[in-house]
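One protein chain omitted, others in place.
Letters A and B mark the chains in the order given here, with residues in each chain numbered from 1 onward.
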Amino acid sequence: MLGFVARRLLYLVPVLIAVSLLTFLIASLLPGDLAYVILGDQATPEKVEALRHDMGLDQPIWWRYVSWLGHVLEGDFGRSFRTGQTVWQAVAERLPVSFELMLLAQIAALAIGVPIAIACAVRSGSAFDRFMTGSAFGMLSVPTFLSAILLIYLFAVELRWLPATGYVPFEENPAGNLRFLVLPALTLALAEWPGIMRVLRSDMIATLQEDYITLAKAKGLKASRILFVHALKPSSLTLITITGINIGRLIGGAVIVETIFALPGIGRLLIGAIYTRDLIILQGVVLFVAGGFVLMNFIVDMLYAVLDPRIRHGHA
Amino acid sequence: MATLELSINEEVAVTPVRRAPRLGPLFWAAIAWTIFILAAAAFADLLPLPSPTDMDMLERRMPMSQLHWLGTDGLGRDEFARLIYGARISLTVGLCAPLIGITIGGALGMLAGYFRGRFESIVGGSMDVLLAFPPLILALAVIAYLGQSLINLTCIVGVLSTPAFMRVARAATLTLARREFVIAAQALGATHARILLRELLPNVFLPLLAFFLLGVAVTIVVEGALSFLGLGVPPPISSWGSMIGEGRESLEVAPRLAFIPAIAMFLTVLSFNLIGDTLRALTDPRQGAL
Partner (left out) sequence: MTVPPLLSIENVSVDLPTARGNLRAVDQVSLTIGAGRTLGIVGESGCGKTMLSRAILQLLPKKAKLSGRVLFDGQDLVGLKPERLRKLRGRSVAVVFQDPMTSLNPVLTIGTQLVETLQEHLELDGLAAKRRSVELLAAVGIPAPEQRLTQYAHQLSGGMRQRVAIAIALSCEPKLLIADEPTTALDVTIQAQILDLLAREQRRRHMAMIIITHDLGVVAGRTDEVAVMYAGRVVERAPTPMLFKKMHMPYTQALLAAIPRIDGAPHTPLPAISGRPPDPTRPVQGCSFSPRCRYAAGLCYGQKPVLTAAESGEHQFACFHPIQTAAVIV
């Protein structure tokens, strides 16, 4: 187990370095000089030159990367030249919103996907199973921004049950906070549950044919215990795998959903930085999100190992 | 009689139970829709359509009429014409980006699967780095720096799709490279290039094609998302994503402006998914994959 963790940790280092390098290169090699962006098109060449010198832009690229990485490792991701806020502050302010959104979405997706998957696996081949499998396949073809608009139209415009946009922090008004998050989380969940359902269903169908399920029946256990303990526990590994695979999509979806529903999360920070060409914030957020994504995948891997006794005891 | 009985049994046992490929009416409906939308996009200029960009401030958000089949949008532009011309953008990006992915990813994957060794590690490692970014974030970042244009958009989405194609091609090549016909070709002294192009490529192509169609569906969604956020192709060119984005503003007065392109996009994505999934199941050697 320890060796496994160590090996995975060691693998993280080159990936994180490559991620930082790629993030830096996107921002540095591509056309469009930061100094021009800051000073505007009307800037005189002298002024631009002075600013370039101040910012170290006239240094060789490898040197700029090393010094930038040095700052990053010290926790200094830079400071927005538009708002004066540091990347760190901006991210810390908005991270809880994105995190809450993704957590709620994941819970909702599991709450929809898991029961349907179990019901389908138990009656595989039935009319219910075929209908749900078909619906899940159809839902896979509905982009996040489409279901967002559909939900807004239904629940905010037509029924007027929920607000279309807006946000209050959880500390100020927990109920209001959740009210604002229902539609965004549901939107993300609608994109996530078909994947969960499809994989879990086929996994469960295979599990239900295992000898140990027959033995569990022969032991006279209740159907609920057989399904939720004997059959679902082996599949929990599959659930973690799908969750891991979906994190990237979830982050992408969160960007769109936060923009549509005007939630002050990381995604909206990123989009805002693109609209205002706030390149420092943009670079910092991209690095932060990519780094967080790598770490989250690492955690998923670890969870996987913890849950599967066969990996935990080195029998894999 | 006893021997006859046995021989019948033998024959029955040897004949594998073959599953007839199930191509239901849904599959053919998907094919039909795909052909229809491709043709409409390709021949948009030849169709008797009003201009998709001509604004008419007096005719804003007009309902459906003989003149404007699907009405007009918030700037008085013909919704139907914008829908057809929008299909052009969505499909151009949707087809070209995976084409980049299948070319680069397919080639790298085949080479990695055939030559193995250090080359495979390097390819796999660099793809891992690409996969370390949430795809939409990377696309947004690159677009932000490169600027919005059809070509930029296509290239980025194409590059983002290479890891997936690489994995499919590598996996297929790995299993094929151990098969008799490849070993036979090697024994006959065929060059690596000949084996890769003549023996392996035709066999790797089909699974790649199935994956390509699924890639088209994903790309249309990604392009839609970027355009929806206003970061896709620059206006006044319409794409389904930007039409939905504009329609969102008038959801309360004219919901159809958002929902008509939404339905078109859903049907197209669903069609590509259906065709791709069916092809994938047909080319999947595992039993019961359908």
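Throughout what follows, a contact is a pair of C-beta atoms (placed from the backbone, for glycine too) under 8 Å apart; a residue touches a chain by one contact, two chains touch by 3 or more.
For clarity, every value in this text was computed on a predicted model and none was experimentally measured.
Among the residues A:R94, A:H230 or A:R268, only A:H230 touches the chain that is left out of the figure. Considering A:L221, A:A262 or A:L303, the position touching the chain not shown turns out to be A:L221 (whole complex). Seen from subunit A, the chain kept out of the figure touches residues 210-212, 214-222, 225, 229-230, 233-234, 307-310, 313, 315.
Rule of thumb we're sticking to: only the chains that are shown with their structure count from here on.
Each chain gets one centre point, the mean of its Cα atoms, and the points for subunit A and subunit B are 23 Å apart.
Across the complex, subunit A meets subunit B through its residues 14-15, 18-19, 22-23, 26-27, 30-32, 137-138, 140-146, 149-150, 152-153, 157, 247-249, 251-253, 255-256, 259-260, 270-271, 273-275, 277, 279, 282, 286, 289-290, 293-294, 297. Those residues of subunit B whose C-beta lies close enough to touch subunit A in the complex are 125-126, 128-129, 131-138, 140-147, 217, 221, 224-225, 228-231, 241, 244-245, 247-248, 251-252, 255, 258-259, 262, 265-266, 269-270, 273-274, 277.
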